[in-house]
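Have a look at this one before I ask anything.
Note that one protein chain of the assembly has been removed; the remaining protein chains are unaltered in position.
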């Protein structure tokens, strides 16, 4: 059988549906020593902001049951360094290149999008309106359908690059925000970003994170993420990149069968850098076993009756 | 040292701050074979509704990483059977008795509260406005501050029993709902109920739960629950019963130091029926070690600097 | 009902992927009845999170045995436990088989691991009155034949590939037996749901009382959480406390697969 793993997210073409998630793969440099980046479906960069950001005070990580709580605070070198030092490196791979951006206010997003507009090699921008770890207004866009709509609409006007909107799970109804993004002209949706959480060291009586609260990722949140993919898939027609706790091909297939057109591996990169590539193989093996030739036929392929 | 474990939730007095959570302890009968119910701080009953409920189709449970996904669907024998068969049994213990109720519409809640009003032995009602597993409007109260306010206000008018409002984590800002409950005259708050989730069996391509989606509980959600206790503690003055993934005294203390006046053990009852009693001992030991005589001094006792 | 830290007396492989574990559990051993189960905490921590239920397979003095197949993380971990380890065990739980002493011909139908509780039952019944039907994929996967021979009970076998005994499904074999033999007083069955469904429906059709031991994912194991229900005739039934052994006519078989 001739397995075809290609997937499309609107105008974005992927060689295979397995990406690496923002902030868990840096700008790719470090992982080249361990895996072949050409075999990834796509690379989503660490969030880039207009100015360099120092990030939050340490400790920035703590482990929770089946989860990782982080409060990095979007530390990154800023757009100038990104363009000069990171983009050329990232441009050499066959994987789709998706640049994740965030701003403190609307103009930041617009300026970033404009500056990235000309770069041919960039396949899409992922708009982070959902980072829980910054003190500024970042999160507000992502929890408000009206502001999401306006932001995406304006971005759509300043750039022609496909826009992927990254949604936060910390809302009452994620499909509302998804709908707003769709109406404003987004190409695709990424979900979910991390779930707000915190943890206390009861001996020192201090929060385990310097920032007090952080974002929960890893297997613990997978059921939450799958459910949000379902809510969104049912109400919105945009293609979805599913993420949240994916560690193996079964996990990835949970998202895909529920309606995701692609998946992204986050925390699991830290645990096993070969996770994404193992998932590509696992999906292939599953398709072979189930007699499915085209990956796109897997998307939303749930039995009707329960 | 003379350790005093007593805690107060408004007018509700607890011998110790460790309760068992709704739906994870039934109506207490089964656990009498395994533990001494007199030693619990309080027993919160399974949700009782006006009419008997059959609950959701099986399977109703599935395990997820460090979590349990359930879709029981509030199966219960209804208020008549509760009053006749369950209440007399529950009335014999020293633990505070809290009856959890839910309705499909406002009048259901009011009727339930009226019927429970006269029962001297009941220390409080826990108002479940947050069950994710029923198809009716149950959840709508819990995600809308206005409706929460109205419901609690009306309940306050029909009964004098202390009202504990049980909040859902599936909202953008839990403290808003908490505030509404406070303004309407609630005595205390319980948080959190389960987090909406789902899980797929990729071989059969069916959801693992008969109800498709369910509520996530267990250690996986603890960081989320602690964070919501913090949000609520900071903005609302009502006492809080903290719950979500508590398995041992360290877990319980995370909630207490963050601001909970009591805790409830849920899923962990299934794993080890003696969990709640072990936690009572563990808190005592911690207080001894830290030189704290009165439990109430532990509440919100975090170091200021981080 | 006891919750104890039971010492493991042995934990041995019997055939590939199948193990027998013996626990020192005096209280449970004293009270256990065939068809009841224990709910075992495989390990501390949260991977796996919940206990796992296993039928009580034998009791001898102060010891109990379980027979289990490795199917996932929990049973895999269980199989690596060593003699002398202690394991948190809750039991005996649930309703066992209910058998009046005057029954003269009882057929025990065991598909695969289904032999686990039925062996216990066979030990407790008058050997003369019982016939055991064992089903397996192939000769190599038949569980427990030796021990059954030692018990001195009649055993008949069906294998899917015909490598021993009747060639075909256990339920077909059972159907042949029913047609030839109208003298059966009671059928007790345990095994996979599709098999149980057929055995139950055939028994009902032939008007032979039938008891089945069912499985469902469990939370508490003691009737509290309402998580282990199956569809009964008029309401949901809890496998852990209304069962795991049910009268075949209590179950809404149409909705089982």
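In this document, chain identifiers A, B and C correspond to the written order of the chains, with residue numbering beginning at 1 in each.
Convention: a contact is a pair of C-beta atoms (placed from the backbone, for glycine too) under 8 Å apart; a residue touches a chain by one contact, two chains touch by 3 or more.
All of these numbers come straight from a predicted model, not from anything done at the bench.
Trainee: Among A:104, A:183, A:250 or A:272, single out the residue that touches the unshown chain.
Mentor: Final answer for the missing-chain contact: A:272.
Trainee: Check the options A:14, A:44, A:68 or A:99 and report the residue that touches the missing chain.
Mentor: Going through A:14, A:44, A:68 or A:99 one by one, A:68 is the residue touching the chain not shown.
Trainee: Residue-wise, where is chain C in contact with the chain that is not depicted?
Mentor: Residues 45-47, 73 of chain C touch the chain absent from view.
Trainee: In the complete complex, which positions of chain B touch the hidden chain?
Mentor: Residues 65-66 of chain B touch the chain that is not shown.
Trainee: Please output the residues of chain A touching the missing chain, sorted low to high.
Mentor: 23-26, 30-31, 33-34, 46, 54-55, 57-63, 65-68, 70, 72, 75, 218-220, 247, 267, 269-274
Here is the rule we go by: only the chains that are shown with their structure count from here on.
Trainee: Both chain A and chain B are touched by which chains?
Mentor: Shared contacts of chain A and chain B: C.
Trainee: Counting C-beta pairs in contact, which comes out ahead: B-C or A-C?
Mentor: B-C
Trainee: In whole angstrom, how far does the Cα centroid of chain A sit from the Cα centroid of chain B?
Mentor: It comes to 34 Å between the two C-alpha centres.
Trainee: Cα centroid separation between chain A and chain C, in whole Å?
Mentor: 47
Trainee: Express in whole angstrom the distance between the two chain centres, defined as the mean CA positions of chain B and chain C.
Mentor: Here the centre of chain C sits 36 Å away from the centre of chain B.
Trainee: Give me the residues of chain C that touch two or more other chains.
Mentor: In chain C, residues 46-47 touch at least two other chains, as defined above.
Trainee: Would you give the residues of chain A that are in contact with at least 2 other chains, written as numbers and ranges?
Mentor: Within chain A, residues 65-66 contact more than one other chain.
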